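Here the complex is missing one protein chain, while the rest keep their positions.
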Amino acid sequence: MNWEAVLAPYAQAVEELKIKLKGIRKQYEYESKHSPIEFITGRVKPVKSILEKTELRNIPLDGVEELPDIAGVRVVCPFVDDIYAIVNMIRSRKDLTIAEEKDYITHKKASGYRSYHIIIEYPVETIHGVKMVLAEVQIRTLAMNFWATNEHSLNYKYKGQIPSAIQSRLQRAAEAAFRLDEEMSAIKNEVLEAKRIFHRK
Amino acid sequence: MNWEAVLAPYAQAVEELKIKLKGIRKQYEYESKHSPIEFITGRVKPVKSILEKTELRNIPLDGVEELPDIAGVRVVCPFVDDIYAIVNMIRSRKDLTIAEEKDYITHKKASGYRSYHIIIEYPVETIHGVKMVLAEVQIRTLAMNFWATNEHSLNYKYKGQIPSAIQSRLQRAAEAAFRLDEEMSAIKNEVLEAKRIFHRK
Amino acid sequence: MNWEAVLAPYAQAVEELKIKLKGIRKQYEYESKHSPIEFITGRVKPVKSILEKTELRNIPLDGVEELPDIAGVRVVCPFVDDIYAIVNMIRSRKDLTIAEEKDYITHKKASGYRSYHIIIEYPVETIHGVKMVLAEVQIRTLAMNFWATNEHSLNYKYKGQIPSAIQSRLQRAAEAAFRLDEEMSAIKNEVLEAKRIFHRK
Partner (left out) sequence: MNWEAVLAPYAQAVEELKIKLKGIRKQYEYESKHSPIEFITGRVKPVKSILEKTELRNIPLDGVEELPDIAGVRVVCPFVDDIYAIVNMIRSRKDLTIAEEKDYITHKKASGYRSYHIIIEYPVETIHGVKMVLAEVQIRTLAMNFWATNEHSLNYKYKGQIPSAIQSRLQRAAEAAFRLDEEMSAIKNEVLEAKRIFHRK
């Protein structure tokens, strides 16, 4: 299987989405507005992980397109409120269609994981015509991302079976991350209020 | 005037078009096919040049959007035939609309300039909604690009009034570039024929 | 003053240091080792900030080179221990000299700020020969960076005079960030121990 050729449209979707979201951040900067985007990362799922997943779910190799997260983009926000600003921005875009939304912010996972996931359908122009690909956009705060990155490493280390002692530590860390976001959100409101008072003068 | 904010959609169009065309080149490579794209460059017209042009044409500053070449992308091809492959690829894309085509390949300019120009309308998602911007795509061979780059420098040096002695030298250079393209085109055909014979066996 | 030309060696130092540190991260990945680098950012101090600082410190404009942070690079680490791994790596490099170190990890600032700063002397090849420039490398964990980014915005908003009510909130946030790092550090040790046990078998 020529994986480079098969994955090219997904890699292309990731590149285009990254450029598009980075452009959004720059526009906020140029207009001296608070940007709800701190940074953007993206990746194509490694072939090894794709094979593990297709095997696990009994998906034939030519059904790889069903996997919703071969193309993945992550938007990291300064504040919790910013997550919903990004969600609304994505919902209003004309260059993609939303296939599914999962709100792990309001409904956090048992592990402590918090993030907003949107599966989108995104058209990519290829040398064989337009191809519609699925891509997953994950939206989280810096604190959520920090926690999730570490949990991901541990999950990888322990092959999904994190010992319960470590699991409960991870939970405590998740709570600390949550508290950090709460404190920061409160500060954000004060900043905005300070500005509102200033402009009323 | 906040030029960074005004030019942001044009800069965005250039970035997106570059990423999209680079993706096309990669796809040819991944499928082991001859790529009609050698390299891609892009630029936003400098503010100084925009001001010179609006003044020259008596365009008010808020009519800057009429200028078709604020966003500019250049596709450089190995062979002359490749130019038309690119033109067809652009015509078939669903993510842009063609506003105008100028074929300075078949009808070269008096100066010796050769290139294929396409003005496109390209939708950019901004923080204020979708904005349609004009962009100019220039398509040329390496030899045409080499010549045009040098002519551009001389034009800039002499403020558009290249002395006739140098002009005639430039013409001779243009002819040499043209001959180079002709020779290379002939070789391209032989290469393709050699491959056709090989595959018939 | 031609600021682009004056700042070119600093911009160059930032670009080179970023490429060099990104290379270090890749090497850890290629050898399947834990990378002490999560990500790297860099920036040249904006001209406006340079002018404010030279004015404040009564530095003449041609003494701009004395400022140690015109070129700035930030290394963000997953864990606290990783900070010292980076410090040692920088100390052992042959392509730069350390001018000064400030350990705001062991000795955090009153504001709650934590970070390790290294001022380096870095040689840049210019079109006028080698030029030695000063650059500041800031090394912090993700949690420290998250907190510092927000504090920086507030400082900017309040022009260095953050109201005490918000200041005490920031302090609480700094403590939460600190606790997060502590929890994560503990987990890191368990991960390493788990691996050590595994390898003893």
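Miscellaneous remarks
So that you can tell them apart, the chains are marked A, B and C in the order they are listed, and the count of residues begins at 1 in each.
Here is the rule we go by: a contact is a pair of C-beta atoms (placed from the backbone, for glycine too) under 8 Å apart; a residue touches a chain by one contact, two chains touch by 3 or more.
Nothing here was measured: the structure is a model prediction, and the numbers come from that model.
Of the chains displayed, those contacted by the omitted chain across the entire assembly are B, C. Checked against the full complex, the one of C:S49, C:T97, C:T126 or C:T149 touching the unshown chain is C:T126. Per the touch definition above, the residue from B:A5, B:I19, B:I119 or B:A173 contacting the chain not shown is B:A173. Panel shows chain C; residues 2, 4-5, 8, 11-12, 15-16, 19-20, 23-24, 26-28, 30-31, 33, 89, 92-95, 123-127, 129-130 of it touch the chain omitted from the view. Contact between chain B and the absent chain runs through residues 38, 78, 142-143, 145-147, 149-150, 153-154, 157-158, 163, 165-166, 169-170, 172-173, 176-177, 179-180, 183-184, 186-187, 190-191, 194-195.
As a convention for this text, only the chains that are shown with their structure count from here on.
Averaging Cα coordinates per chain places chain B and chain C 41 Å apart. Centroids built from CA atoms put chain C at 26 Å from chain A. Looking at chain A, one finds that none of its residues touch two or more other chains.
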